[in-house]
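After this line comes chain A, so read on.
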Amino acid sequence: MSGDMSTFFSISVIFAVLMVFTALYCILTSRNLIRILIGLELMTKAVTLLLAVGGYVSGRMALAQSFIITLIVIEVVIIAVAAGIVIGTYRHTNDLDARKLNSLKG
Partner candidate 1 sequence: MSVLLILVPLAAVLIMNLPLHKLMRKLAFWVGLVLCMLQAVLIIRMPIGFWNTQPDLLYRLLLFRPFTDNLAFVMFLSIAIVGFVSLLVARYAIENDGSKLFNFTNLLLLAMAGMNGLVVSRDLFSLYVFLEVSAVASFILIAFNNGKDALEGTFKYLVLSAVATAMILSAIGLLMTVTGSVSFKTLSSVMGPNSGNPVVLLAVALLLGGLFIKSGLVPFHGWVPDAYSSAPSATSILLAGIVTKTTGVYALIRVVTKMNLLTHQVQVLVMAVAAVSIVVGALAALGQSDFKRMLAYSSISQVGYIILGLGIGSNLALAGAVFHLFNHAIFKSLLFVNAAAVEKQTGTRNMDILGGISDKMPVTGFTSVIAFLSTAGIPPLSGFWSKLIIIIAAWKAGFHVYALIAILASLLTLAYFLSMQRRVFFGKLASGFEDLKEANLWILVPACLLAAITIGLGLCIPWLLNSFLLPIRSIL
Partner candidate 2 sequence: MDNELIVFLLVCIPLAGSFLLPLVRLISEETRNLTALLLVLASLVASLFMMPVVLTGETVTVQLAGVNLFYADKLAVFMAFVSSLVGSIIVLYSFGYISHYEHRDEYYFMVVLFLGAMMGLIFSRNLLALYLFWEITAIACWRLIGFFRDRNYVVKADKAFLVTVFGALMMLLGFIMIGTQTGSFDIGIIKKVLAGKHLPNIAVMLILLGILSKSATVPLHTWLPDAGVAPSPVTALLHAAVLVKIGVYVYARLFVASFDIDEIWHTIVPIIAGVSALVSAGAALVETDLKRIIAYSTISQLGFIFLGLAIGNNIGIVGGLLYILMHSIAKGGLFLCAGIVEQNAKTKDITRLGGLISVMPITAISFILCAFSVMGIPPFGGFFGKYMVIAGALSGDKMFIAMLFLVGAFMTIIYLFRVFVMIFLGESKLSLQNIREGSNVMVFSVALLAMLSVASGIFIKFPFDFVQSAVRQMTGGLL
């Protein structure tokens, strides 16, 4: 492993962290449920990048690839379930405003 690898790692981590913060911004400020899901997706992207970088830097790309594939499968299932929940909410309220989701309090 060379020094280049180390720089590459640092730069990637910086970008991944920036991506995570972008996603967090999206989750925190969005009013639309679908947009919140998109934010979650962006966060997963950043995580995927981190996993790949981890495999690349440590020379375990095969392991990292298998992780990423597993991760993607799980991601799809979660998004499908989340979409189901969003559509279910829409059926009840005809609206997707996160701020109106406040019947549970306390």
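How were these candidates chosen? In short, all candidates are chains of the complex that A comes from, given by their letters.
The working rule: a residue touches a chain if its C-beta (ideal position, glycine included) is under 8 Å from a C-beta of that chain, and two chains touch if they have at least 3 such contacts; residues count from 1.
Please read all numbers here as calculations on a predicted model, not as lab measurements.
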For chain A, which of 1 or 2 is the touching one in this complex?
1
In the complex, the residues of chain A that touch candidate 1 are 9, 13, 16, 20, 27, 33, 36, 40, 43-44, 46-47, 50-51, 53-55, 57-60, 63-64, 67, 70-71, 74, 77-78, 81-82, 84-86, 88-89, 91-93, 101, 103-104, 106
